[in-house]
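Every protein chain of the complex appears in place save one, which is left out.
Moving on to chain A:
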Amino acid sequence: MNLKNLGIGLLSIFFAVSCGKSEKKSGSNGALNKSHAEQVYVAPGEHDDYYAFISGGYSGNLLVYGLPSGRMFKEIPVFSQFPTSGYGYSEETKAMLNTSHGFIPWGDLHHPDISQTDGVTDGRWVFVNENNTPRIARVDLETFETVEVIEVPNSAGNHSSSFVTENTEYVVAGTRFSVPFPQQDISIKDYKGKFKGALSFIKVDQETGAMDINFQLMMPGFNYDLSHPGRGQSHGWFFFTTYNTEEASTLLEVNASQNDKDFIAAVNWKKIEEYVANGGGEMMPAEYAHNTYDHHTHVGKSEMKKEVRIVNPSDVPGAVFFLPTPKSPHGCDISPDGQYIVGNGKLSANLTVHSFPKMIKAIENESFDGEAYGIPILNFDETLAGVVENPGLGPLHTEFDDKGNAYTTFFITSEVVKWELGSWEIKDRKPTYYSVGHLTIPGGNSRKPDGKYMFAMNKITKDRYLPVGPELEHSAQLYDISGDKMELISDFPTHGEPHYAAAIKADKVAPNSRKIYRLDENEHPYAVKNEGETKVVRDGKTVHVYMSTIRSHFNPDNIEGIKVGDKVYFHITNLEQDFDVPHGFAMIGQNNSELLIMPGQTKTTTWEPDRVGVWPFYCTDFCSALHQEMQGYIRVSPADSDIELSWSLGEE
């Protein structure tokens, strides 16, 4: 009955919106006519066709959206503390934010990429990179939680990351800000030659998804901006755009924009993998954290790794080449068949496209135009496939559809341009609002793109939504790309700053999504399996509360014998085994976040009572009709009190 009312309510809102808009249809900004509204309208209770995993940028988190509706379903905490659930605050998850620099509460999440099998997205995991303190994380798509974070040593500005090879053999992380290698106390002016850019190839275990750095390719001190794997015919290669081949260390906006051409670095990782398998490279001291979360123990662990294998590119002849590419290329995008390598030269008037077969031929013919730090530079004309003439200003990123077309974003002219592979002809252009960065087509960087929708993620919002003061969320626009011309069909805000997104057909992911954690599989050391196991244990000034939750009470809910100066650990197990029945926990005066505990899960928070009295705690999640009654009291006595520890539930 309520659902029905809600449905009618939403319907009438929808009609009100669409009517209002069609009256203003003369407006210039992509008027929303009824057929467009129908295209993005997902009726109440219906599901979207696609999941979109949109980067949260400086929020440090990953956002889950539905397409075509543009509705947000979840914010997955990855690199930032998240008091909503207790991620990064709870005893179990603090380890996930550990690094060689210690605990870091925040991160800058950039490029989500979905795991692939045979060059097609498979919906097992999403990999994301942290740009500031270089890390790669893996999000599990059964639980939609962060399950692994690995720090990347010898790197800074972890930006040309976290893209996967076509069978998820590797997730790759490149260095944007080259740094001295090994790190040392030298003058910044000594940049040239002393600074290096590490390209890290992180091996992914196909069973568990576990990550381990296989090798770091120690490249010249350029800025490795973005990257993508070869696929199909070019599988086994990885391509990285570079800028600042001038190797400037100051005023880069001028000094790194002088060379007429920078490079795309082509790396034959299969060759280097073989070299490493035969004992090549050198294990060097390093310090980097490897954090893992276990869904049976519900506990995260942090391990500090002590060495990493370094490979010098000149030691593996034939493995690394430079493709000259005009003017500080940003995006580095590979066509679905693996034939074309698009360099989005952001200061160039034209788009440069290299050909993989021509590159191989140029290598065989040794068509070199010199070398840089021992790495051969291929002749520009020998690798060039074609040029898209005057497409716009400030090209950043390209994705592909399933009909032989490419779609490139132009930051400065604020538009998406559709052009054809092979003929290099421009087919269409549509404005974005405003200054687009990345764009996403589901599967648009795989062998099998799904050419139905494309969405552009913008850097500037201005007047797109109701004003909310100076600080705005960013805007995204969704286009229907199934026809000859792109059609703007919807506009929705995104959270944080979306740098790239990965989208996938919902039926590859939805059936695997878990509803609960099984209590009989809970191996948390402080878990209780039933209310009979609840207890309170004192160990000096530390008190462990083994507490349970079930609708609508905590057990125990009265505790006496806690003293000022104690450190109390609340280990709370949610005994529910019903879908979508979480319980929350918060304690007055707690210098910590709340906990949100899923059915079958155990989480731990701490409280250090600082004054005498009787203090309440309560359930923060409206769990049931008697949620308001889900509360308890703790008596705090003076430090020298001799009141015995006691706990109870339901004793008057």
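Please note the rule applied: contacts are C-beta pairs under 8 Å (C-beta built on N, C-alpha and C of every residue); 3 or more make two chains touch, one makes a residue touch a chain; residues count from 1.
Keep this in mind: contacts and distances are computed from a predicted model.
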>> Name the omitted chain as UniProt records it, choosing among "Copper chaperone NosL", "Putative ABC transporter", "Xanthine dehydrogenase YagS FAD-binding subunit" or "Nopaline transport system permease protein NocQ".
In response: "Copper chaperone NosL"
>> Can you tell me which of A:Glu130, A:Glu382 or A:Glu576 touches the chain that was removed from the display?
In response: A:Glu576
>> For a quick check of understanding: of A:Lys203, A:Lys427, A:Lys448 or A:Arg551, which residue touches the chain that isn't displayed?
In response: A:Arg551
>> By the contact criterion defined above, which parts of chain A meet the unshown chain? Give residue numbers in ascending order.
In response: 1-3, 516, 550-551, 576-579, 625-626
